[in-house]
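One chain of protein is taken out of this complex; the other chains stay put.
Here is subunit A:
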Amino acid sequence: MSETYQQGEIEPITGKYVHAEIEGVDHRIYFEEAGPEDGIPLLCQHTAGNNCQEWRHLLTDDDITEEFRVIAHDLPYHGKSVPPTTQEWWKEDYTMTGKRFAETLVSIADALELEDPIYMGSSMGGNITLELADWYPDRFQALIGLECGAHSPGFYIDWLDHPQVNTTEVNAYSCWGLMAPQSPEAARRETMYLYEQGATGVFKGDLYYYSVDHDYRDKLDQVNADECPLYAVNGEYDYLTTPEDGRQTADGIGEGAIAVEMAEIGHFPMSEHPELFNAYVREILDHITGEREEDLPDVLTPDHVGIELHPPAPAREKPAE
């Protein structure tokens, strides 16, 4: 973790609720934000089964929040966005689809009256950039798909919602290897801790979208990145959607799509290694706003952004010689 705080110091994050209509139903959506009210809106989507706390280090990055109004929300059924009181939601499995997900994001942007927002999300939040560019290309200024791929099969697993396994722990630690061993252990452990907070069935339900419903392998020509720039930004250690998957996705989309590999980081960049990720994403944001004139490199490395990595992270401290 990069921040250090003093006793009594209050972080500049505020949390509020906004009501958004999704598929004709009112939802009470929790969101946290930081940055100037007239800053460029940067709407941040958490990963499957998680919540907005994944973005807490971006929300406290002075360099980012000086220019951007960073907004991180909890999807319905996640974090503090409790299920809608008008629905008998307990009578059916929670299941996310691309249609519902994209509509939710647009509805939240509308409810918050965000003008030309930049959208950024990771994992399922990265994959949905393809649907957003396909169906709502005029709603966002640009889309940043972290850990983005046209297809990410294999993770809609029964054990993630099974009465005879400890799903709290399994949902978290099935994701353990998605992070880079170079990322600070405290941050990796916190990322898993956040995963242990999800409601029963929600992680698996999100993965229905991620691993089943989302398949753009034969539809990349429908993605309107020429109208709404799309950045496929994938971590070196992401075994689900690799940097090569990101490059193939961007190549398939064509004009307006840019692939960037993030070296020495994994599938949860914003929470597993905030210092490195925030420096990486600054390069992407500068490219979107035009502050950066030159092309982005194919691979962003810690050297590019002046970050000295922590020593390799052993699973346990070595004994003194």
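Note that in this section a residue touches a chain if its C-beta (ideal position, glycine included) is under 8 Å from a C-beta of that chain, and two chains touch if they have at least 3 such contacts; residues count from 1.
Keep in mind that, in the parts below, contacts and distances are computed from a predicted model.
K.L.:
Between "NADH-quinone oxidoreductase subunit K", "AzlD domain-containing protein", "Fibrillarin-like rRNA/tRNA 2'-O-methyltransferase" or "Sterol carrier protein", choose the name on the UniProt record of the chain that's been left out.
P.N.:
Spelling it out: the chain absent from the display is recorded in UniProt as "Sterol carrier protein".
K.L.:
Thinking of the whole complex, not just what is shown, which of A:169, A:221 or A:251 touches the missing chain?
P.N.:
A:169
K.L.:
So one chain is hidden, and I want to know which residue out of A:177, A:254 or A:297 touches that hidden chain in the complete assembly.
P.N.:
A:177
K.L.:
Of the residues in subunit A, which ones touch the absent chain?
P.N.:
Contact residues on subunit A toward the absent chain are 153-154, 159, 162, 164-166, 169-170, 172-174, 176-178, 180-182, 236-237, 239-240, 312-319.
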